[in-house]
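Only a single protein chain was left out; the remaining protein chains are all shown in position.
Just so it is clear, A and B label the chains in written order, and each chain counts residues from 1 on its own.
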Amino acid sequence: MRIGVYVCHCGGNISDTVDVQAVASFAENQPDVVLVRDYSHMCSEVGQKMIWDGITDHKLDRVVIAACSPQFHENTFMATVEKAGLSPYVLEIANIREQCAWPHFDLPEAATEKAKDLVGMSIAKARLDEALAKRTMPIGKRVLVVGGGIAGIQASLDLADAGFKVYLVEKEPTIGGKMAKLSRTFPTEDCAACILSPKMADVPANPNIELLTFTEIEEITGYLGNYEVTVVKKPRYVDTEKCTACGKCTEVCPVVVPNEYEEGLTSRKAIYLPSPIAVPHSFILDDQACLGLFPMACERCSEVCEPNAINYDDTPERVKFTVDTIIVATGFDIFDARGKKVYGIEHSRNVITALDMERLIVHASEGKPLRPIGKRIAFIQCVGSRDEQVGNEHCSRICCMYATKLSQLLKRSDPSRDVYVFYTDLRAYGKGFEEYYKRAQRTGVKFIRGRVAEVNSSSSDGKVTLKVEDTLTRQIIEADFDLVVLSVGLLPGEGTKQIARILKLAESPDGFLQEAHPKFRPVDTLADGVFICGCAQGPKDIPDTVAQASAASSRAIRLMNKGEYDIAPVIAFVHDDLCNGCGECIGHCPFGALVLTQTASVNEAVCRGCGSCISSCPTDALDLHCYTNEQLLAVVRASMDSKQEGEIRILVFADDQTTYRLADNVGTGKLSYSSQTRIIRVPSGARVTPKLMLQAFELGADGIFIGESEEKSSPYPHSVATIKKNVAAVRDALSKRNIEPERIRYAEFVTVMLGAFVNQLNGLCDFARSCGPISADQRRGLAHDQVELKQ
Amino acid sequence: MANRLMISTGNEEFLERISEMSGQIITLCEQCGVCSGSCPMVSEMDITPSQMMRMVQLGQSEVLRAKTIWLCASCFTCTVRCPRGLDLSKVAEALRQVILRQAVDHIDIKALPRDELVELPQIALVAGMRKFTG
Partner (left out) sequence: MEPDIHKFPYYPGCTLKTTARNFEVSALACAKKLGIELVELPRWNCCGTVFSLTDDDLIHHVAAVRNLIRVQEMNRDGMVEENRLVTLCSMCFNTLKRVNLLVKENPENLEKINNFMYLEDDYEGNVEVIHFLELLRELDPGAISQRVERPLTGLRVAPYYGCLMLRPREVGIDDPEEPTIQGAILAAVGAEVIYNSYMKVCCGSYQTVNDKSAVARLVYDILSHAQADGAQAIVTSCPLCAYNLDSRQKEVREIYPDFEQIPVFYFTQLMAVAFGFGADLCGFDPNQLVPEHLLK
């Protein structure tokens, strides 16, 4: 075995605190280490050349790099190692920047000791590294796009044009979403329907798109490259192929109900065309409004339908198909203004929402006004946004500009109107927005800075009075208006919540879908191959939505285009000699990757490498590549090397997804925590078996902390439950030896919980210190204690 | 001529003191004016409630001379409407208390006419004493 160790200075980031020479000398004295180098920037081309030379000239077969967190350059170094002819999995990284130099910047000696340990731990692990090959998985070119608003339409067209097969699922009878209802778009004032309808028409015309309207997603199972989708096509009772949209059915239908497309401002019949620009351009029968289908009470529409498109016996149809990736474009709902009682939308027809106003303007501009708009109009901003009283703290981002648009359209169409916009902060942040705001001001729209306190309506004359402080002059305005328009905010829609449940997607605190990384993975989710775009991710305007939709389709294409994708060989395997075929493990895999024949075996295509199953094996036959039982034991042993008499040592098992990165963030923030901690990277906290914990205590640990991704954003279902079970079992075992069971703790994190992480670690260190180190007597033979896993 | 506001550590101390007494994070006020528009007493006030918040934010202890702090009727209308969840009635009380705790009363109950004293419900008198005297 020939191990090479490279210690990086990181241009002073590491070497200003950690004594790099001392770390290098430590490495030189380790068995199997044949080469040690230190350099200012290992990630540079020069640094990589050093690694290359080490492998080729010194015949290294294992490489340890002590540098920054693996999240930054692990891929770079793996590529170097691979190019030099080794398996990329014989590389180990000791994170001596985020875990030593930065959090312990004020304790150079402790930081150096810890760095030595981390290098020792990496060497120990490297020694047992298997020369695994990269794994590839086949992937097809099929995509599910959920939601047929402008985001879903754009994503579908991009994918279809690039040659991918798209299933576009929309729950409404037509695609087009909210944009189809708008009058004009800001700041360019294009007619929304005019620019949208050609795009809508492109969808059914594209042979690569299978359009499923009036269809709900029922279930999605599987994984990247093999998502199995079940949808339910709700009955339309009208055959979209046969319907010519002649409209004769509507003429004879006797039932009149409010028209959703027109926000209830007009009515429609029970059989109707969902919108003038509906795609598919077909009528639909509303079975809730129809006089009665079973038995048929009326049948007048069928009598007049020449192409015989009406089928009263239509039923829901369940359809299944398989896709490789998924794009979620489920959009938003507007805030229900009835929730803001002070604005009294329920008490006056002269208080309306901005979406109502969009429809009024559309009809007025067509010369067919739905109702008088009046001369004095007030817009109230931030209705349902930025308001803790209704539980929504977020800014909806588009309301300032749509009010700026609507107000000037009203003012321009009738300059004798008085149009006021009452705002809290006017946010004209986008391209052309400031200019557009100025245009509104020039047009004569009056912008008054103040959040409206209340709206009162008089039942007699229909006037609406609002009360507000002009916060710039500190005067209280009490004024009458003909019409008050509530600039309602955006909320994650019911559809968005539903798909989040089905796909187990994380939501940010505002309820919109959480992206994988706010800066660098803005349209990815933590679910492999699932992408988000448009207002499902957060409020945004049309260009941002379209840009995100294209980004999401491009990210999906990136995964599918090669026909295969790389995955780390972190998968479970079975030591056949140890497996007695008891089958205990089978139910413990959250993905169903374990199969039992004579002995247990692992379906490598399904295994996600969390390691949850391993603690379920009574004979220690289960194991995990890249994090084997033997390797983790060696790492734990090495972590005790520098431990002095009377000192305490805390081991932190950090899940790769969250806790490891959280520890990095803590380091980057130079937040200090106890230097007696040693962090060990694991795929999931559930990988840490009771046996490993007991081994750690036997070998010298005085406390163990397990950090795991918060349950709802964890890539591994049930991992938290497994951790709880494992921890409880070990606590029992410790108690039996009169060792404080609180020496082992766990917590769920998200990557931003810096304070919580520091407090948890320090809390455990303080506790262990107050109890004192565990005595040698208590430790002896601990690893052989029986543990009992309770359900 | 416009006033010139000098901001020094003294301003921070006043802000901190009022924040502590009221238990409100006064810097959260975004000056939207909902409190002022909602206040039933605002037409009697010399500065609006939002202005009172602004002056505390800027540490202007002159706010203690404002009539506004005595006109607050603790009706909590602003409290249930503040989009930032602030309780302005607690801020006004803290400002009153700064003065009352120096044993400076705002009203002299003894000076009220006798018939008035007899007629007033006890809760009015006791509440008045609690709010206006130290």
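In this section, a contact is a pair of C-beta atoms (placed from the backbone, for glycine too) under 8 Å apart; a residue touches a chain by one contact, two chains touch by 3 or more.
Here the structure is a predicted model, which is why all the values come from computation and not from measurement.
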Which residue of B:Leu5, B:Ile25 or B:Val80 touches the chain not shown here: B:Val80
Contacts of chain A with the absent chain, listed as residue ranges: 341-342, 344, 454, 456, 459
Residues belonging to chain B that touch the chain removed from view: 20-23, 40-41, 43-44, 70-71, 73-77, 79-80, 87, 89-90, 92-94, 97, 106-107, 109, 112, 119-128, 130-132
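Going forward, only the chains that are shown with their structure count from here on.
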Where chain A and chain B are represented by their mean Cα positions, the distance between them in whole Å: 45
Residues on chain A engaged by chain B in the complex (per definition of touch): 342, 382, 386-389, 424-425, 449-454, 467-471, 474, 476-477
Touching residues on chain B, where the partner in the complex is chain A: 30-38, 42-43, 47-48, 50-51, 80-85
